[in-house]
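Apart from one protein chain that is not included, each protein chain of the complex appears where it belongs.
Chain lettering (A and B) follows the sequence in which the chains are written, and residue indices restart at 1 in each chain.
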Amino acid sequence: MFDKPRLSLVATIIAMIVQWLLAWFWVPVDDAQGDVYRIIYLHVPAAFAAFTSAFVLAVASILALRSPNSSKLDLSKAATEVGLVFTILTLATGSIWGKPTWGTWWTWDARLTTTFLLALMYGGWLLLHNAIPEGPSRVRSCSILGLMIAVDVPIIYKSVTWWRTLHQPQTILRSGGSTMDGDMLALLLSGIAIMVIVCLSMIFVRRQNIRLQESLEEKSLRGVV
Amino acid sequence: MYGPQTDPTPYIAAAYVIGALCTIGYSYWLLASRRRLERYLDAMNKKDH
Partner (left out) sequence: MKSKSTKWMIGIVIIAVAIISIALTQLSSNVVYFFTPDEAQAKAAELSDQNIKVGGMVVPGSVEWTAEALDLAFTISDLKGHEIKIRHKGTPPDMFKEGQGVVVEGIITNDGKSMTSRKLMVKHSEEYKKPGSHSGDLSKELLEKSLFKDQTSKP
């Protein structure tokens, strides 16, 4: 996954497509929600992928802060981009699922609001990175924002426990065991695992691309001079 | 039960189409960009020699 991310990306995307087919055609329908609950097999893995990106961003930020003068933000930038994509996916699929079930596309409860903030911060990171010229100052500012983004994740996760929300409480990681039937749980857990690896693969491929781009720009500059 | 029940199909379809764009679409862009970048780098290296 780390040294051959393009390979793991293609492999896990294929696994993901298989998981989706199982979600549409194999896994049983939900007694309470009917077929529309099948969105869970995309929505929850996407959320975990968004959280994974924040974790990678946190690690990359900490590493960068140790030596701001010599650090690069390639990994941070890749993690942020991928994180933004998955957070938008989480919000979109959540909203689409919410309309036929809760009866609303959106509400400002703690879970939805903190996730929305995550998307804003990921986007803000990219704008910040674009606005500050390269150098230790940019490394410091972006890395601090990266850590703030990471702090939002446990808040999002616990939001349904700490506050009253429209969003339902945790289904899997909860005391007393999960509230999901066997087949459904197995498909959901494997979906999460697959999407997390898709996410990591995307991040490392993106980082390689960023580095290639940088070396291209550097070479062309040298050519001109 | 209370009024007409909604058809879930468009919702499921919309969700997974967006899912495909974000995962398969983004991955396609990553791999296509990589091919393009490698071609440029190749061209650059050839020019030097």
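What we mean here is this: a residue touches a chain if its C-beta (ideal position, glycine included) is under 8 Å from a C-beta of that chain, and two chains touch if they have at least 3 such contacts.
Here the structure is a predicted model, which means the values were calculated and not measured.
*Asks:* Give the residue, chosen from A:Val29, A:Ile62 or A:Ala186, that touches the chain omitted from the document.
*Replies:* For the chain that is not drawn, the touching residue is A:Val29.
*Asks:* Using the document's definition of touch, tell me which of A:Met16, A:Ile40 or A:Leu200 contacts the absent chain.
*Replies:* A:Ile40
*Asks:* Please identify which residue in A:Pro45, A:Gly83 or A:Pro100 touches the non-displayed chain.
*Replies:* Checking the options A:Pro45, A:Gly83 or A:Pro100, the one contacting the hidden chain is A:Pro100.
*Asks:* Just the residue numbers, please: which parts of chain B touch the chain that's not shown?
*Replies:* Given the touch definition above, chain B has residues 1-6 touching the missing chain.
*Asks:* Quickly run down the residues of chain A that touch the omitted chain.
*Replies:* Missing-chain contacts on chain A: residues 28-34, 37, 40, 100-104, 107-110, 113-114, 116-117, 120, 124, 127, 131, 160, 163-166, 168-171, 179-181, 183-184.
Following the convention adopted for this analysis, only the chains that are shown with their structure count from here on.
*Asks:* How many Å are there between the centre of chain A and the centre of chain B, using C-alpha atoms for each centre?
*Replies:* Computed value for the inter-centroid distance: 15 Å.
*Asks:* Can you tell me which positions in chain B touch chain A when the two form their complex?
*Replies:* Per the stated touch rule, the residues are 6, 8-9, 11-12, 14-16, 18-19, 22-24, 26-27, 30-31, 33-34, 37-38, 40-41, 44, 47.
*Asks:* Inside the complex, what are the residues of chain A that reach chain B?
*Replies:* Contact set of chain A toward chain B: 6, 9-10, 13, 16-17, 20, 24, 34-36, 38-39, 42-43, 46, 82, 85-86, 88-89, 92-93, 96-97, 99-100, 195, 198, 202, 205-206, 208-209, 212-213, 215-216, 219-220, 223.
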